[in-house]
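A single protein chain has been removed from this complex, and every other one stays in its place.
Labels for the chains are A and B, by order of writing; each one numbers its residues from 1.
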Amino acid sequence: MSSDDQGILWEVFIQVKAGRAYKHVGSLHAYDKEMAMKSARDLYTRRNEGNGIWIVKAEDIVSSEASDGEAFFDPSNDKVYRHPTFYKIPDGVKHI
Amino acid sequence: MKDELIDYCLRLGDSSLILSHRIAEYCSKAPILEEDLAITNVGLDLLGQAENFLNYAANLKGNTNADLLTFKRREGDFRCLHLVQTPNTDFAFILARQFFMDCYHQILFKKLLNSKDETILGISKKAIKEVNYHLDRSSDWIKRLGLGTKESNERIQNAINDLWMYTDELFTDNSTDLSMEKNKIAPLSSSLKDEWSQMVVNTLKDSEIEVPEDIYYSLKYGKDGFHTEYLGYILAEMQHLPLLYPDATW
Partner (left out) sequence: MENERKLEEFQQKIDANIKIEPKDWMPEKYRQTLIRQISQHAHSEIIGMQPEGNWLTRAPSLRAKKILMAKIQDEAGHGLYLYCAAETLGVKREQFLQWLHEGKAKYSSVFNYPTLTWADMGAVGWLVDGAAIVNQVSLQGTSYGPYSRAMVKICMEESFHQRQGFEIMVQLAKGTKEQKQMAQDALNRWWWPSIMMFGPHDSESAHSNQSLKWKIKRESNDELRQRYINKTIEQGHHLGLTFPDPNLKFNEETKNYDYSPIDWDEFWNVVKGNGPGNKLRINHHIKAHEDGKWVREAAKAYSEKINLSKKTA
C-alpha cells in the first residue's frame, strides 16, 4: 500500500447555462472543498463549458443499487398516462 | 512620449512573457496532477497578456511584430523585472514569485482601468479578470504552505526571504514611469507600494510567515535593461530555433 495521499475524490457537476440542470462531467482529487472548487474550474471549464459548478465528495453520493432495477424503476414504465403523448387532442386546438 | 510608452509595454509584456516561460519549464513537474493543469492555465493567461502588450509595442515601433520582439531581441533590450527571471527552485519559490507578481498585477491592472490609452485599457480589462483568479490561487497556496506542516512553513519562509530583495524593483520609478504618469496612461510604480505591502503582509501574517526586513539593495534593474544572470540562459533556450534558422518562419 502506498504511503502517498492524493486527496479525496470529488465528483463535479457543471451547469452550462443559467437555468439549466447541472450535469455530471467527471471527478478530481483535492484535499478540501476550496481546492476542489478551484480545480473543477481549471479542469472542466477550459472551453467555456461553465456557468455554475457543484462539487460533491464521491463518498457522499448515495446511488441506487443495480439490483434495485426492476422494483425501483419498472412501475414507472406502465403509467403512460403521465406522458402528454398518451392524449388525443383534436386538430386545430392550440396552446395545449 | 512614444518611446516611453513602448518601453512601458515592453516592461509589462516581457515580464509576463518570462514569467509564463518559467511556468512552461515546470510543465509535468507539479506535485499533483490537478496542480499541473491549474498552473498551466496561469501560464497560458500570462502568455496571452504578454502577446497583447508586445503586439501593441510592435505596432507603436513599426516594422516589427510580437514574434520578432520575442525571438530576435538582444538581452539588453528586454525590460522584464528581475523577479520573473528567478528560477523554479522548488514549489515554494514558484508560488512565492507568483504571489508577489499576482498582487502587483491586480493592483496595477485595476489602476490601468483608468488609463487614457485605449489599448492599455482594453488589455487591462481582460487581464484583471484573469489576475483576480491567479491571486485567489496563489494566496491560497501561500496560506496552505505557511500553515500546513513544519517543513512547508520553512520552505515558504525561505522562498519569501530569498525573493524579497527582488520586490523593490516593482515600486521604483524611472523616466518611463514619470512619462506614463504625466500623460495619465499609467500610475507611478511607487504609488503601488503601500497597497501591495498591505496585501502581502496580511497574507503572510495569516500564514505564520515572517515578513522579511526592508533593506535597500543596490541593484540595477531589469526595467532599465540590466538583468540577472538567469535571463541569458532563458533567452538562449527560448530564442534558440529562430536564431539558428534565421530565414525560417514557424
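Convention: a residue touches a chain if its C-beta (ideal position, glycine included) is under 8 Å from a C-beta of that chain, and two chains touch if they have at least 3 such contacts.
Worth saying up front: this structure is predicted, and the values here are computed from it rather than measured.
When the missing chain is restored to the complex, the residue among B:41, B:85, B:157 or B:203 that touches it is B:41. The chain that is not drawn here is touched, among residues B:11, B:79, B:105 or B:143, by B:143.
What chain B contributes to its contact with the hidden chain is residues 21, 24-25, 27-37, 40-41, 43-44, 47-48, 50-51, 54, 66-67, 70-71, 90-91, 143-145, 147-149, 151-152, 155, 237-238, 240-242, 245, 247-250. Residues of chain A that touch the chain left out of view are 1-2, 4-7, 9, 25-29, 31-32, 35, 43, 46-47, 63, 65-66.
Please note the rule applied: only the chains that are shown with their structure count from here on.
Put simply, chain A touches chain B in their complex at residues 6-7, 28-30, 34-35, 38-39, 41-43, 46. Note for the complex: chain B touches chain A at residues 32-34, 37-38, 41, 133, 136-137, 140.
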